[in-house]
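What you see is the complex with one protein chain gone and the rest in place.
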Amino acid sequence: MDAQTIIARRVAQELRPGNLVNLGIGIPTLVANFVPAGLNVFFQSENGLIGSGPIPEQGMRHPFLTDAGGRPISALPGAATFDSAMSFGLIRGGHVDITVLGGLQVDTAGHLANWMIPGKMVPGMGGAMDLVSGAKRVIIAMQHAAKGKSKIVVSCNLPLTSTRPVDLVVTDLAVIAFPGGKATLQETAPGISVAEVMAVTEAELAIPDKVPEMKF
Amino acid sequence: MDAQTIIARRVAQELRPGNLVNLGIGIPTLVANFVPAGLNVFFQSENGLIGSGPIPEQGMRHPFLTDAGGRPISALPGAATFDSAMSFGLIRGGHVDITVLGGLQVDTAGHLANWMIPGKMVPGMGGAMDLVSGAKRVIIAMQHAAKGKSKIVVSCNLPLTSTRPVDLVVTDLAVIAFPGGKATLQETAPGISVAEVMAVTEAELAIPDKVPEMKF
Amino acid sequence: MKSVSVEEAVALIPNGASIMVGGFMGVGTPERLLDELVRQRKSGLSLISNDAAVPAKGVGKLFDAAQVSRMIGTHIGLNPKAQQQMLSMQTDIDLIPQGTFAERIRAGGCGLGGVLTPTGVGTTVEEGKQRIDVNGKSYLLETALRADFALIHAFLADYLGNLAYALTARNFNPVMAMAADTVIVTADNIVPVGVIAPDHVVTPGPLVDYLVANG
Partner (left out) sequence: MKSVSVEEAVALIPNGASIMVGGFMGVGTPERLLDELVRQRKSGLSLISNDAAVPAKGVGKLFDAAQVSRMIGTHIGLNPKAQQQMLSMQTDIDLIPQGTFAERIRAGGCGLGGVLTPTGVGTTVEEGKQRIDVNGKSYLLETALRADFALIHAFLADYLGNLAYALTARNFNPVMAMAADTVIVTADNIVPVGVIAPDHVVTPGPLVDYLVANG
């Protein structure tokens, strides 16, 4: 399994029946591919849709049915559309059960930075700040390190997305939660030892007595 | 013409083509009866409708189509329904061109009291405060006096509905506007002299050189 | 979303709960839930409803049975029982402007702390509230309103809980369906998925916790 598949499959295990789920762009989008049939989760696209489905065949696409990146999507039976004020009312009001987002850095306390690298081009935060402030559960799906540097850091030096800590981080090497506000290793990826995770993690992780491997 | 008809007919003359109009309960409701055919005004009912029409025949009424007092109404072709947040967004946002409301007192500066008599049962302000705060033009349709006491007063002693002054008061005796924040007699009712209006008005009215009679 | 009987739905509501009830003068109110609230003799309810309707109709039934200890609303002028209970201090009734009522509930449902409204500035409504000026205009800070339960009535509900409303029976139902911990819905018509087109859904299914089965 490649890194992205490990992350996406593991995140998919967090979804519960009936959950309303918002997936960010990049690795988070892949999570939809690993949702068990019959789980009946609803995917929200923040441009105004609940019930978004896979990319339709050529010839079945409609220019007025796209995801938040502007790419064609389909709608499943029972879909609902709404305007942007309602869409972010759902997000900010805690009606979205889970949001899965990419990350640049997550720190020991669970703070996320994922929208801006000072000195580089600033694309804008889009919906990220609202999603992290408002969703019931925030899951970060990202590579454990980028260019050899740990993305799990002692303290974010990039601008924060929100002061609300995330709930779970899933990387290609580990699952990390934040009980009591302290980054804690929950699982390791298949074939990866606790020592290997610690070696490539800048932040100090709390290590429980037993750290199981991810199960697929 | 009786007092109510004078008031309602005169107020109807204030409506302009395409206006979105909200009529309060009581005399204001009668205004709809005097709108010239083809003027194309839209009536809003604040419980969630634009395009409200007259009471339908028995047997054509629907329990889910009522005015703000809960009475059956009809809807005209091109009607639109919406929720209460939208309805008051239209009102507060200045999208309602004219609201016609009843009044208990209007003072020299145009301040209105129309929702509460201290010591008496308090029914609640309903939508009155939003309508007076938000509508583009506020017209008060009321009797000039009640139980021999002028309702056009020096200063309201009843609790105000809003600090925003009303634009026009139409009574069975007079039309009063508030140019420069000063109650000014605009017209008298047919057969009523300026002196007669002044005699029954507590507030001091500015009297222009020429005060025409209402024309019907 | 779970489908339940009306008895099961109302059994979820404890005495003393805060309940938002959709409807405007009883139009668009979930009458079956109110009948069952009376039958199960729920007491000490905190009612959040636009008005008190009239006796024997809508939330008026709760005043008939003296089940309301507190109410936030905008108008009770057509229900003499609600008025009596207010004057005899049996029920604590807080009357606020209707647009403010709608926005406070919407704020509660949309995760906003409150809104700034010009309505009520300089009137008795201002008492105890913060006045905030923006660009030279004065507003009152009106804070968000939520409840334990929202009791909602729709015209159409599909098997997933997507809701559509009819005419003036929509009123406060859509905003209330977002502003409570538990949302219970009755519908005139329960229909298969797809009967309500995506663009015609007003309240998306994931907002609904319990849909009361029809007889």
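Which chain is which? They are A, B and C, in the order written, and residues in each are numbered from 1.
Criterion: contacts are C-beta pairs under 8 Å (C-beta built on N, C-alpha and C of every residue); 3 or more make two chains touch, one makes a residue touch a chain.
The structure displayed is predicted, hence computed values, not measured ones.
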- Query: Out of A:Asn33, A:Thr163 or A:Ser193, which is the one that touches the chain we can't see?
  - Reply: A:Thr163
- Candidates B:Ile7, B:Ala75, B:Val100 or B:Val153 - the one touching the absent chain: B:Ala75
- Query: Touching the left-out chain: which of A:Leu65, A:Ile140, A:Ile192 or A:Leu205?
  - Reply: A:Leu65
- Touching the absent chain when the full complex is considered, from B:Pro54, B:Gly94 or B:Pro212: B:Gly94
- Pick out which of A:Ala85, A:Ile117, A:Ala146 or A:Ile207 touches the chain that's been left out of the picture. A:Ala85
- Task: Considering the whole complex rather than only what is displayed, give the residues of subunit C touching the chain that is not shown.
- Result: 103, 107, 110-118, 130, 132, 134-135, 137, 139, 141, 143-144, 164-167, 170, 198-200
- Message: Across the whole complex, list the residues on subunit B that are touched by the chain not included here.
- Response: 18, 20, 42, 49-51, 75, 77-82, 85, 88-95, 133-134
- Provide the residue numbers of subunit A that touch the chain removed from this figure. 45-49, 62-66, 68-70, 75, 81-85, 87-88, 91-92, 116, 121-130, 133-134, 159-164
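Keep this in mind: only the chains that are shown with their structure count from here on.
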- Path length in the contact graph (subunit A to subunit B, fewest steps): 2
- Note on the structure: Chain centres computed over CA atoms; the one at greatest distance from subunit C is chain A
- From the C-alpha centre of subunit A to that of subunit C, how far is it in Å? 34
- State, to the nearest whole Å, the distance from the C-alpha centre of subunit B to the C-alpha centre of subunit C. 29
- Please set out, as single numbers or ranges, the residues of subunit B touching at least two other chains. none
- Residues of subunit C that touch at least two other chains are 106
